[in-house]
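Step one of this worksheet: look at the structure below.
What you see is the complex with one protein chain gone and the rest in place.
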Amino acid sequence: MALTFDAAAIRLDDFRLTADWQTEAGERIALIGPSGAGKSTLLMALAGFVPLASGAIRWNGRDLTALSPAERPVATLFQEQNLFPHLTVAQNLGLGLSPRLRLDKAQSARLTKVLERVGLAGLEGRRPAQLSGGQQGRAALARALLQDRPILTLDEPFAALGPKLKADMLDLVAEVTAGITVLMVTHDPADARRFAPRTVVVAEGVAHPPAPTQALLDDPPPALRDYLG
Amino acid sequence: MRLLLLTAFLPAAAFAQTPTLQVMTYDSFVGEWGPGPRIEQAFEAECACNLVFTAPGDAAAMLARLKLEGARGRTDVVVGLDANLLAEAQATDLFVPHGTVPAVDLPVDWTDTTFLPFDWGWFGFVMNADMPQPHSFQELADSDLKVVIQDPRSSTPGLGLVMWMKAAHGDGAGTLWEGLADNILTVTPGWSEAYGLFTAGEADAVLSYTTSPAYHLLEEGDSGKVAPIFREGHYLQVEVAARLAASAQPELADRFLAFLLSDNAQRTIATTNWMYPARDVPLPEAFAGLPRPDKTLFLPPADAAAARDAAIAEWQAALSR
Partner (left out) sequence: MAGRAVPLTVGLAVLLLTFGPLAMVAAHAQGGWGADGPALRFTVLQAALSAVISVALAVPVARALARRHFRGRGALIALLGAPFLLPVIVAVLGLLAVFGRAGLVNQALGTVGLSIPIYGLHGVVLAHVFLNMPLAVRLILQGWQAIPAERMRLALSLGLGPRDIARHLERPMLKAVLPGTLAVIFAICLTSFAVALTLGGGPRATTVELAIYQSLRFQFDLGRAASLAALQFLLCAAAVLLAGRFAAPSGFGRGLDRVIPFAPAGWRRSADAAVLTLATLFLAVPLAMVAWRGLAGLGDLPPSVWGAAARSVGLALGATALTLGAALTLALSPARWAGVVATLPLAASSLVMGTGLFLALWPLLPPERVALPVTLVVNATLALPFAFRILHPAAQTLRQDYGRLADSLGLRGMARLRWLVLPRLRAPLGFAAGVSAALSMGDLGVIALFAAPDGPTLPLLVQQLMGAYRMEQAAGAALLLVVLSFALFFIFDWGGRRGSDL
């Protein structure tokens, strides 16, 4: 159960990024680095929104390159727009189970259970605009969980939350994603320390292989040192 | 909608036993108030056939469509070509002679054996009787009257007016047009728009036919519309019918052409098309009593075709100043 970036290279106009490493099953990894370095772009390539110029991304040895976003074993929490504002919480979550929103009994039960797990029980009928920022994050996380994918990517979805709320959300993610490989973009070293045992530094066109977070942040390499200041 | 589509594609199998006569004409001819429905009913009563009208637009559109169809057309008879377009029609070789010189009473001699006149009228300016009435183009030009006319490039009456001016005034037409320029309120693409502007009260007079007041008298009881007679004479519009060479039923087609000149059809045409019938049949008093010009102007088709482009250019130049 490993995610492999096999000499994966992205080229968009002037932008270049390469990655050549792999994760271990079920581990949580932070992606850190200067803005514009390509942290989000790497996740978008994994999710299938940005094409690879060369190389491959594999899951358990299977090449994902030709698969559409929905066919990939990846659930994504974007920076924003994680919920459709015209649909209720229940409908938004239901889309994680069935794109046609036809849920059977078992699926409905799962939906209720996941809502409870993220602390949103009873809010099924609300629209996103009627939720607080923290609740919106929880709803999006719940939907990602219902998608039941072995990989979850987080593109700073909680950046707008306050420190306490964000910490709570990260703890919640850690708690509910046992067995899932999680890749999280962050610009805050504290998030990485709290959440991810290993961290990938993305800088100067390279996504470096994951290294233990603690050691990395205590003694940062030059590229990271500039960013951390 | 589905139903509409279905009927549109249904074959006309219902009439497979009786022969079908395809008659092409202009749209106001087949309207509920035009001669079409009555003529269809009367002819079908005696022909044991099915008469089908096709109306692809005005008289000019009709000729255009016949040309588009070419020699493979399914039309048997065409009704309503304007004599001003006859040279073009003749040149297509789409029509065949119906035989004899028709026994018609027109203000001009008619010797053509291909195109059969079925009605005619003089172009004239229709106006309200309580206005000062001009009796020549010069008087019109000298008056303060505002008239609406049709564009000769898009309308047969508009073309008729240009030919009228040319036939009446020859080389003096250009100068007269310039004198008329300030009397011409505007120019419309077709007869309907012009007549609509006139009845809405926007213009004092409209280019139409000297027979137009008969409509207002007979249908609306309004005797307040007149078409003053011009001293230089009035240009003639002759509407003709003809059989197409490609017709699969030449005999039936000829029968229909003959029927068009029957007393019954001629009376119907007069009081629904508001033109004089081609044969001298008894007419309602309102019609028969209309003032008639002393002089009829008419350019034979070949002359009309030859004069057309220059006459239109002259008109355009004078009114563009």
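We call the chains A and B, going by the order they appear; numbering starts again at 1 in every chain.
Quick note on the criterion: contacts are C-beta pairs under 8 Å (C-beta built on N, C-alpha and C of every residue); 3 or more make two chains touch, one makes a residue touch a chain.
Quick caveat, the model's predicted, so the values are computed rather than measured.
Q: Just one of A:Ala56, A:Leu87, A:Leu165 or A:Ala211 touches the chain that is missing; which is it?
A: A:Leu87
Q: Consider the whole complex, including the chain that is not shown, and state which of A:Thr4, A:Thr41 or A:Thr76 touches that chain.
A: Answering carefully, the residue with contact to the hidden chain is A:Thr76.
Q: Of B:Thr188, B:Thr210 or B:Gln266, which residue touches the hidden chain?
A: Among B:Thr188, B:Thr210 or B:Gln266, only B:Thr188 touches the chain that is not shown.
Q: Just the residue numbers, please: which parts of chain A touch the chain that's not shown?
A: Here the touching residues of chain A are 47-49, 68-71, 74-76, 78, 80-82, 84-87, 91, 95-96, 99-101, 127-129, 147.
Q: State which residues belonging to chain B touch the missing partner chain.
A: Those residues of chain B that touch the unshown chain are 1, 3-5, 7-9, 27-28, 30-34, 52, 54-58, 60-61, 63-65, 67-69, 72, 74, 85, 88, 146, 151, 153-154, 159, 181, 184-189, 191-193, 195-197, 199-203, 212, 215-216, 219, 272, 274, 315-316, 319-320.
By definition in this document, only the chains that are shown with their structure count from here on.
Q: So, what's the distance in Å between the C-alpha centres of chain B and chain A?
A: For chain A versus chain B, the centre distance works out to 78 Å.
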